[in-house]
Each structure stands twice: as structure tokens, then as C-alpha cells.
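Taken from a larger complex, these chains appear in their original positions, while the remainder are omitted.
Labels run A and B following the written order; every chain starts at residue 1.
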Amino acid sequence: MAANISSLEEQVFEFAAFMKNVDMFPVFFTAHVSLACLVVREDSKDLGTKFRQNHPFTLWLCTVIASVSGVFLANFLFGDPLVDILKENKLIAFITILWYLINYCPFDVVYKVVALRPVFLTAAILQECLRLRFIYLGVQQAAKLYPTGYVIIIIGGVIKGNGYGFVKIVERLIRGKWIPTTNDLLDITYFAKSSLYASVLFLLQHMEVLAVPVELLYLGIVVAFVTLRLIIVLGGVRDPLLPIELPICTL
Amino acid sequence: MAANISSLEEQVFEFAAFMKNVDMFPVFFTAHVSLACLVVREDSKDLGTKFRQNHPFTLWLCTVIASVSGVFLANFLFGDPLVDILKENKLIAFITILWYLINYCPFDVVYKVVALRPVFLTAAILQECLRLRFIYLGVQQAAKLYPTGYVIIIIGGVIKGNGYGFVKIVERLIRGKWIPTTNDLLDITYFAKSSLYASVLFLLQHMEVLAVPVELLYLGIVVAFVTLRLIIVLGGVRDPLLPIELPICTL
């Protein structure tokens, strides 16, 4: 029996380590970039039905920005060259192919497939895994640069987990859409908040306040992220954290 | 008699040296950050009475930006990481405490005290001393990086003395307030102009065109800054430099 439990523990640990180290390319990236393509395309609908046909370059640029928004933002805030990420020719080619397929495929087949509920759901779950990896790596990088800059470490995680949310205002402006009355720093979305909580937990673990192996913490947050995303997509809930936060805030 | 005069001279010089080197933390900083809190709070009034309650994080972020706007702007223009200043955990904690007290104190006591005329006046005077120190250090830093870049040296001083003025357009956008028809580069305020004059004087002294000991120059500008600020606050004048500039401009 004891051997059984230890074996279960070991298996969980192994799975946690796997989640933390599995190569994100290409499966998780495909999901993430496809959803980025979708978001940009849907958000352009109110710019006219001909927008996709008339502005392919703008759409491509915005898709690239949406896909690597976290890196752009990190480069901007941490003083690295903004163009840096564009040196990854493979990544650019990869985004370009997905952009083409989702926006200009004959009979719009690829778009319709990605928009299918089960496909969309799977992509959303995979994206959550990628999002957490981004957050984790963002926290690590910031912690290396500023070992005691706690605010900076948290920022390093949050912008990687909700890059598009913060960059959206500029990305929309490129598409000629200007909505100054709202932004992710004013009306904080679920994605910004969950990135914040994850970053804080990683920071606490990094500071050894939270005495948990990082693999288990990582796995726990992945499970939470995936569950909450499922609630959002399936339940049509905007912010599943709100019912938990409200009673705490009123205290 | 001669001894007396020399002693007076010495005393002035000593006081000037004191003003130029006295630690700005915590007294002068408290004044400066309190006024920054006040400015952000007052400027949010037209965003609805519930803005403070509904957007505490946005208000906090904007208060931080307003407090260290000069550093943000300098980092942006001189190619340093924007997040750099946030590594000062003490400064962030300090701003956070003042932000909390001024915005969310029971019965709004702290806000009412700071808004009291004598308290506000004292804070304004202390802020002018801090502002000049910022300008002086900004000029020094820029001069070290670009010894013959006169325009850059002046910019280095001006952005430190009127940081909030230039950053306001972005800081307001974070609060969902967008006013594109005016900015401090278009409608030049007293604070921008006084920063410019002070920077030019420091530059001339640095270039040894102005053969005055830097301590005396510093003291002279402090006296001018404080006097002009008193005129602004007490007299309700928007720009006390205008009556001096107008006859020169028409020449």
C-alpha cells in the first residue's frame, strides 16, 4: 500500500516535471497562434467586411504582434530591442502560415474548423499551458535581472501571461480602431488577474516563503488555469475569479 | 565689518551647499508624492464618483507613474529599462502607503489635511526644492553621457523637472481619459518653462559660460522657484513667467 502511494506520488511528480519541461513547439504554439489569429480576425469584424481582403499586411502584422505580444512588451519594459523576437525566422514563417490558412483558406475551411467548439476548447486548454509556461519563464528572467525587485518580477510574469491584453490598445490602433475608454490596466480582465496570482505564487516559491516543490506548484496552477478556462468557454462566464474575490474584497 | 560681511557670505554659501546636498528622503519626497497622489485623485474626479472605489489598482499605478514620471521618461529617452526604478522596494512601499492614506483613509482625514491651505503650501514649497534637485541631477547625468550634446543635456533637465506634464497624456489614457488636443509640448506650462530655464542656466554654468559657483546658482534658482510657486498657489496665477516673457517676445 505504501509502495502504491509513493508510486502515485512519484507519478504525479513525474507528470508535473513533464508539464514544466515539455517542448511547447509546435503543438502548444499552434494552439496559441491560431487563437491569436482568431482574436485579431474577430476584432476586425466591425472595421468592415472587406477589411481582411483590403488590408492583408495590416492583418498579418497585427497577428504577429498578438502572437508575441508578451515578448514585445517585455522587451519594451526591460530595455531590449523591440525587433529582437523577429529574428526567429521559423517562428515568423510559422505564424505567417497560420495567418494565411485561417484568414484566406478557400471556402474558409480552416477558420471554420478552428472555430468548432471541440477544436476551440482544445486550443484554449493548450493555450493555458503555454500561458503558464510564459509566466513562469517571465518570472525567472525578471528574477535573474532584478533578484530583489519584487514588483518587477511580478510584472515580468504578468506581461507574459496577458501580453495581448496590454498591447491590444496599440494593436487596435494599427488597425485604425481606437478605444481609449478602456484597457486592461483599468478594467482588469480574468487573464490579467490569473497571471498576477500565478506570478505572485511563483515569486513566493522563489523567495522560499512558499515551501512547495516548483513542479507541484506549476502543476497546481496548470490545473487551476485549465479548469477556469473551461468554465469561461463552456459556461460563458467572463471572470470566474469574481465569486471568489468578492467576499474577500468586502472584508 | 569686513569680517561680518564675509561671515554673511559664508553663511549664504553654507546654506546654498546645504540645499544642494541635503537628503531629499523622506521629507521632500513625502511632499512630492502626496501632491502626486492629490493630482491623480483630482484629475480622476470627472471619471465618476466611484472611480476610486472601483479602480484602486489603476489609481495606484497612476500614482506611481506620476510620482516617478521623470525617471520613466528619462529611462525611455536615454534607452534604459523602463522598469528600472521599480526595483526600489522602499520607494514603492513609501508611495503605496501615501496612496492608501490619501485615497482610502477613514473619513478621508489625510486627504482633507493635505488639501488644507497651509499644508498644501508647505508641500508645494518642498516640492519645488525637490524639483530643482531632480533638474540638477538630470542635467548632470545627461552631461556625463553626452558631454557636448547640449540639446540632450537640456532635455535631461527638463524631463526631470516636468516629468508628469509630459507623461500625463499616457497616464490619463491608463485611467481611460483621452485628451489629444493638448499636451505639455503644445501648450507649454509654467512648470515646463521653469524647468527649461533652470536647465539652460545649469548648462551654461557647466560650460563655464556662467562664471558663478554652482551652489549660489542653485540657491538662486531655488529662491526663484519657491517665490513663483507661492505666487501660483496664493495668487491663483497660472503662469507667473508670462508678464516677464511677453515684453521680451514682442521685441
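By definition in this document, a contact is a pair of C-beta atoms (placed from the backbone, for glycine too) under 8 Å apart; a residue touches a chain by one contact, two chains touch by 3 or more.
Every value quoted in this text rests on a predicted model; they were computed, and no experiment measured them.
Taking the whole complex of the structure file rather than the 2 chains in place, the copy count of the single sequence reaches 3.
FYI, only the chains that are shown with their structure count from here on.
Relative orientation of chain A and chain B, expressed as the C-alpha superposition rotation angle, is 120° to the nearest 5.
Spacing of chain A relative to chain B, judged by their CA centroids, is 38 angstrom.
The part of chain A that touches chain B in the complex is made up of residues 76-79, 146, 148-152, 155, 169, 180-183, 185-186, 188. Chain B meets chain A in the complex at residues 55, 57-58, 61, 75, 79-84, 86-87, 89, 92, 173-178.
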